[in-house]
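With one protein chain held back, the other chains of the complex are shown just where they sit.
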C-alpha cells in the first residue's frame, strides 16, 4: 500500500470530484488559490475531459505547467485561452452564470456550509483579522455548484461562523431560494478526514465518506457541531499510484 | 482670389474652430462621420497642436490617412492609439467626461440648437424616417462643449425640431442646468452660410459671422426662425490656399 | 460545434426568435443574414445597434416583425431604404420599432452579458426618445439621490457574429474594431460565429480577444462572410457596394429582384460571392 498524507487524500478526492463533474459536462471551474488550485490542476492532469480553470485575476482556461503561488502568477496568464480584466471576469463570466463550479476554501466553515474568511472573534475587535472576502461571496452565490476544500478541526468546523463571508445554506434549507441566489450552493466539503454533503432535507452537512484509516471518532473530535454520518458510512478509495505520482510531480515542479 | 465652394467654407471654418480649441488645451474630439470627420481630419493637418479624434466605433486617437466613409473603416482602427469596445467608449470615455468637444451634425436644428436625426413628421407616422440617434444624445449631453456642422436651409433650420434627438439648450436658458447635464452644450453652429452661437442671455442661436460673399438676406431665407445677427456682423476670413489645398488633397485621397 | 452555416441556422434560428447580428461596421455577419432569408425564417425580432445592409435585406424580405436599434442608416451613404419603407409605408408589412441611443444599446448588451436585469447610464436626458420607447426608465442612486437612465438587459435567443479565426475546438479570435460582439454573444442563449479561417492554433494577435469554445454553439467556415462589411486582416470594406445599395434598395422591385437573384437564387455564401462578383 502506498504511503500518503491526509492532505494528499483531501486533494486527490477533490480532484476526483472535479473529474466526475467534467465528465458530466460541468467543466468551468472558478478556482481559488492554494488547495483549490492544487486540486483543480491535479484534475487537469488526471482526466481526459479536463476542467476549465478560471482565476479571478482574469485568466480563462489556464493550463499552468507549475502550481502558481498567487492568483496572478505570470504562468496563469501565459497559459490562458483568454485574459480579461477583473471587472469583466466578475461581471461577464461569474455573475452571468457561466461558471459551473465554484471551488473555495476558508478559515471557518459551519454546519450549513457558510464560510468565514474575515475575522475570528468580533468584527470590531477581532482576535484574528483574516484576509477577507476576495472573490468568495459572489462565487458562493453565483456558481452553479460550490465545492469546498478545507482541513478539518473543531476550531475551523464550527456550529456557527463568527462572520459569514460567503453563504452556504444560510440558516438552513430554503434560505438560498428566499435570498434569490442563482447558484446551487455547496454540494461537497472535502476535508483531510473525509467528505461531507448537505442533507437533502435540512442542508446540514453530513459526513458521507471518510478517508482510508480515518475513524468516526476522529471526525467527531474535529467537528464543532454534533455531526451526523450517513448509514453504512463508506470509505473513499485509496489514492492510486498514478494519482499520487501526478500530484507529487505537480507539487515538486 | 481662390475659388471655393460653400461646403469648403463650412469645413474650413469648423477646422479653424477645432484648431483654436486644441491650442487652448481642448483637444479630445468625439467625431461623427461625414462633415464632422472631414473637418476634424482637416484640422489635424492644418495645426501644430492636433485635435485627438475619437470615434464611436471605439477608436481613440485615430490618424487616418484617408477620409473614412464609415465610422468603422479599417483605416480608423489601424491608425488609432487605442481601440476599445463600444460599451467602453461610451462609458469610460464619453460618459466619464473625458471628451472636450462633441462634433455633431443632423437633419434638423432648431433655434435652441436641439438636433433632430430621427423623423420628419410625427414619430408614429413619419414623412421621412431618418437613421436615428446613434451616439448623438449622449455626445450632446456629456461632451465639454458641442460644435455643430450643418448645411443651412429653411427646411433644416427650424423654429422647433419635429423630434428632439439630441439636446442643445432645450426650451432655452437654464434647461441644461435643470436637467443636470454635465456638458456645456452647443457653442458653435457652423454652416455653409456662416457661424451661429447661442446668445448668452437666452441661448437662442444668433448669427455671429457670415462667410465671404454671403448676405444677411441669404441667411434669413435659409433660417426657419426670425434669426438675429450680432451688431457689426463680421465676415469669416477667406480660406487660405493652404487650407483649401489641404482640404482638397484630403478629399481626393 | 464546427458545422455548415446551413445547419447552424437550421438548428439554432427559429421563427419568432430574437436575434442579435452584431459587428460595429466591421465584421457584420452578412452571410448569416442571407442564410436566414434562404431558410425563410419569419416573425423575427432583430436587435442591432446599426441595422446596416444585413437588416435591410431581412426587413425587405419579410422576415422581421420587430426591430430594436439605435442608428438605422447606410453608413456614409444615407438612408437604409428597406427599413425606411417598412417604417414609413409598412412594406412588406408593419415593423414595430424599439429605438435607443448607441450608449443605451451598449449598456443593454453589457447588462445582458453580465447577468443583470438592467443597466445604468447618463443618457436620453432632454431627448424625445423616452416618450416613444418604453424600455427607457430611471433609477435613483441610493448614495447620492441622483436620477439616472435605466435600460433593460438585452438577452437575445441567438447572438450572431463574424470573426477572423477559430481553432478546431471552437475558440474564436477577433481583432480590430470589437464593437459589442463579445457582449452580443455572452448576452445570448445561443450563438453562431462565422469565421474567415479555421486553424489548428490561434496565434496571438495584438488587439485580439478570444471567446472560449464553451460560450459558442456553432462555428461555420464562411470566408468573406462579412461582405460588404470587412474582416481586418482579410478584407477591406466594400464601400462601392454600400454606395450601390442605395439605388437597388430604393425600388421595391429592384430590391426583390436582387434578393431573388443573389440570395434566394444562390445556395450558399460562396455562390453569392460569385453571383455578385466579389
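Order as written gives the chain letters A, B and C; numbering starts at 1 within each chain.
In this text, contacts are C-beta pairs under 8 Å (C-beta built on N, C-alpha and C of every residue); 3 or more make two chains touch, one makes a residue touch a chain.
Note that the structure is predicted; figures quoted are calculated from it, not measured.
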Left-out chain, listing which of the shown chains it touches: A, B, C
Which residue of B:82, B:145 or B:220 touches the chain not shown here: B:82
Touching residue (missing chain; options A:28, A:41 or A:57): A:57
Given A:8, A:73 or A:100, the one touching the chain that is not displayed: A:73
Of A:28, A:105, A:152 or A:166, the one touching the omitted chain in the full complex: A:166
Interface with the unshown chain - residue positions in chain B: 27-28, 52, 60-61, 81-82, 91-92, 95-98, 142, 182
Touching residues (missing chain, whole complex) on chain C: 115-122, 135, 137-144, 146, 148, 150, 152, 204-208
Interface with the unshown chain - residue positions in chain A: 33-34, 56-59, 68-74, 76-78, 83-87, 90-91, 94-95, 114, 118, 123, 126-138, 141-142, 163-167, 170, 175-176, 179-182
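Throughout what follows, only the chains that are shown with their structure count from here on.
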Chain whose average C-alpha position is farthest from chain A's own: B
Pair joined by the larger number of C-beta contacts - A-C, B-C: B-C
Whole-Å gap between the CA centroids of chain A and chain C: 41
Centroid spacing, where centroids are CA-atom means, of chain B and chain C in whole angstrom: 28
Residue numbers of chain C (touch at least two other chains): 110, 182-183
